[in-house]
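Step one of this worksheet: look at the structure below.
Missing here: one protein chain of the complex. Every other protein chain is in place.
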Amino acid sequence: MGKSEELRIWSGERLKRDVSTHSIIPARVVLNRALSRRFHIIKVRPLTLIKRPKPVQFFMVWSPGVDELPLSVAGYNASGEITFIYEIKGPGTRRLSELKPDSFVGLKGPLGRPLEVADGGTALVVTGGSGVAPVPFITKHLASKGYQLEVVWGVKRGDELFNLCSLMSGFEYLNIATEDCSAGYCGLASELAKSLLSKTRYDLVVGVGPKKMLESLCKATLGVKTYVVLEAIVKCGLGLCGSCVLQPTDRLLCVDGPAFKCEEVIEYLEQ
Amino acid sequence: MGKSEELRIWSGERLKRDVSTHSIIPARVVLNRALSRRFHIIKVRPLTLIKRPKPVQFFMVWSPGVDELPLSVAGYNASGEITFIYEIKGPGTRRLSELKPDSFVGLKGPLGRPLEVADGGTALVVTGGSGVAPVPFITKHLASKGYQLEVVWGVKRGDELFNLCSLMSGFEYLNIATEDCSAGYCGLASELAKSLLSKTRYDLVVGVGPKKMLESLCKATLGVKTYVVLEAIVKCGLGLCGSCVLQPTDRLLCVDGPAFKCEEVIEYLEQ
Amino acid sequence: MSTLSSEADLSTAVAGVKLKHVLMNASGVLGALPEHVTRLANYGLAAVVTKTFTKRPREGYGPPIILRLENIGFLNAVGLANPGVGAVPQVVRRGKELGLPIMVSVGGSTVEEYVEVASVSADAGADLLELNLSCPHTMGYGLDVGSDPSNVFEVTKAVASVSKVPVVAKLGLSDNYIKSAGKALEAGAKALTLINTIRAMVIDVYSLRPVLSNVFGGLSGPPLHPIAVKVVYDVYREFSPEIIGVGGVTNWVTAAELVLAGAKAIQVGSALSSNDPRELIRSILGGLSEWVKGLEYVRLTDLVGLAHRK
Partner (left out) sequence: MSTLSSEADLSTAVAGVKLKHVLMNASGVLGALPEHVTRLANYGLAAVVTKTFTKRPREGYGPPIILRLENIGFLNAVGLANPGVGAVPQVVRRGKELGLPIMVSVGGSTVEEYVEVASVSADAGADLLELNLSCPHTMGYGLDVGSDPSNVFEVTKAVASVSKVPVVAKLGLSDNYIKSAGKALEAGAKALTLINTIRAMVIDVYSLRPVLSNVFGGLSGPPLHPIAVKVVYDVYREFSPEIIGVGGVTNWVTAAELVLAGAKAIQVGSALSSNDPRELIRSILGGLSEWVKGLEYVRLTDLVGLAHRK
């Protein structure tokens, strides 16, 4: 069969072109498990070369026959494996959590614009809720750009926490905030962030989390270059269907975002 | 209009992608005139980049609304202009001869396999009739491959001759044969070739011309690496329609040729 | 020499509505919300076409709803997701505020629904109504209507007879497209939009399942283009009506072919998923302008239907 050795995409998992007639690329689940009461992690290996994702890009992750969900890249390694961190919210993420290693998902992406930042300086990354998902990938990138950086991570309850440090690299310090006061700072991530902002001068602030948190972050960082990473209902990921529009602006999250400068989306955040 | 400057494909003739939705590339006629009683020359400039043709490749040349004809590349220059030498045989070539400078033709190609020869040595190129068309391009190529070469050109009548030398480069000597004995050797090109072959040792022989000439050339060069460049009715140029099959072989001229080793097509030549 | 005088005249008119150039979006690409209209206006289009509105809001299908294909086309089954006729007025108003002609795409599963959506749209100030007689993937909507010339007649007639706003009938590929086109014109359509997507599907060879949540969808983009050219050509040859050509327009050449086949305006759909839709529109317009001038014509509309010349 000559070339057929190269086609052993199933058993041998060799990479091959022409694995699909459409933009969904098959990927095998490598691991899939809980990180904490709230968060799960899934690592997948695409069967074919995928464009190298950059922070804060995301993939539409298709569970065949069930649903297709947007998930931000949490990590990407040299063998092309992609990691996502997710929270079970409804049927789609529940089904995702049930996938066994070796089963197939489909990946569409990377979608969205990469976060583009100038080189070097000091940075603060503020995250809350499921916003933590892209943070490891963001911090890795900022560190590689020469940033000295600090992270604020806020959760409601202490048992949502997991060892975020072990997934990150190159950050200066991880500040924890819990609303149940079971660990770290007692209160909201945005409050902790504000107090840090009042004491240190940052060149760059990146916020990922609930709308309210991002709104207050934007207001606390007037004058500092601040990016907020948003969520919206993504259906097509191509700028065609309009479902991800950030009303009342005319920005489409899937093609213009998911990261925006505060001034681009402040009307949306204030809504 | 910003980028529109780049789009001045008509007046300014700037090169641009996306000039066509199909495989026929528009080209402007640069010059078109008679070379002799029998032969004409046309030079065209494609509006967009074309894959660099190699000898003995050909183009399907489309006169819009009239016909599409296979013509061998006779020359190709640094500004991407392509030259064809042709003979008026019927309505298609007649219409071609009527095209004024600046009018449009369409080009499909380059089609066919390039002639692949080893480096260096001595070569004899034998041509007769309209087979002369690709000869300038062939000799240029052989010379660049380090061949010392000699050309035999046979015509019926002396007034068919034109200054072939001026279109060629790098050949050792051009031997003329006329059947009306008005110039050069008196007789057939194949006869003259035979006499040269009996006196000199050639590493490579290339024949382009009528079937009979090629048959006798193949027979006279047993043991010498010999290529013959053939003609057949080319319709699709893609190996799909089968019109160019060289019966009784299963070779398709448009994709396997137009150059063949004698042994590949001897049954066809003998027919 | 001013920039202006060096450009060809790309203006046109559809059913009496003047357009500063020939390009608008295809229905279903944005156009369901006022913010979408703003965005489309920023792309530099000469008119905005809304998403097809139905009487009641439709959630549409869940993802996957759109696939990019290896054959460089797109396959979609959005399921006519739209906020319902109630949202039409604010969408039309946004168009007005931006000074752009707006064509409301009207859908329905019964003649009455078409009429209702059309009336609301007309009252809201729509400049044109496009009857979607051809959406190929919503049961009871679309192709069932468009492939049957007598249905086309009935729906078009019902809307045209109550509407003060010019009606444009949008048809898809079907065995009877020439007849359907004739019937639409007979019923009072002032122009035709040709063509909608073609039913198609994609199966995932790993999970062995159809990929779209709706199983099948509509094929759009470049695969459609030569089919659209043929449909426009045939309908123009038969009736020489006003035609808005749509299907696989990605650059000036694809637009120019539709013009030569007989289209006096052009819609761009899938190609608006390009990285820079604004630049895409600019470059199509720039290319068309050069083309018109290169052929030594003054107006793009002088080239409409010229492929029919003997």
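When the chains are written out, they are named A, B and C in that same order, and each has its own residue count from 1.
One rule holds in what follows: a residue touches a chain if its C-beta (ideal position, glycine included) is under 8 Å from a C-beta of that chain, and two chains touch if they have at least 3 such contacts.
On a predicted model such as this, the values are computed, not experimentally measured, just so you know.
Within the full complex, the chain left out of the display is in contact with A, B, C. Interface note for the absent chain: among C:115, C:198 or C:300, the touching residue is C:198. Touch with the chain omitted from the figure is made, among C:60, C:73 or C:241, by C:73. Listed residues C:261, C:284 or C:300: the one in touch with the omitted chain is C:261. Hidden from this view is one chain, which touches chain A at 1-4, 7-11, 18-21.
Mapped onto chain C, contacts with the missing chain fall at residues 69-73, 75, 147, 173-176, 198-203, 205, 208-210, 216, 219, 222-227, 229-230, 233, 248, 253, 256-257, 260-261, 291, 295, 303, 306-307, 309. In the full complex, chain B contacts the hidden chain through residues 18, 20-24, 26, 60, 62, 64-65, 67-69, 104, 106, 108, 234-243, 245, 247-250, 252.
Assume only the chains that are shown with their structure count from here on.
Centrality annotation: C (chain centre taken as mean Cα position, compared with the mean over all protein Cα atoms). Each chain's centre was taken as the mean of its CA atoms, and the one lying most distant from chain A is B.
Chain A and chain C have Cα centroids lying 36 Å from one another. Once the centre of each chain is set as its mean CA position, chain A and chain B turn out to be 60 Å apart.
Residue numbers of chain A whose C-beta contacts span two or more other chains: none are found. In chain C, no position touches at least two other chains.
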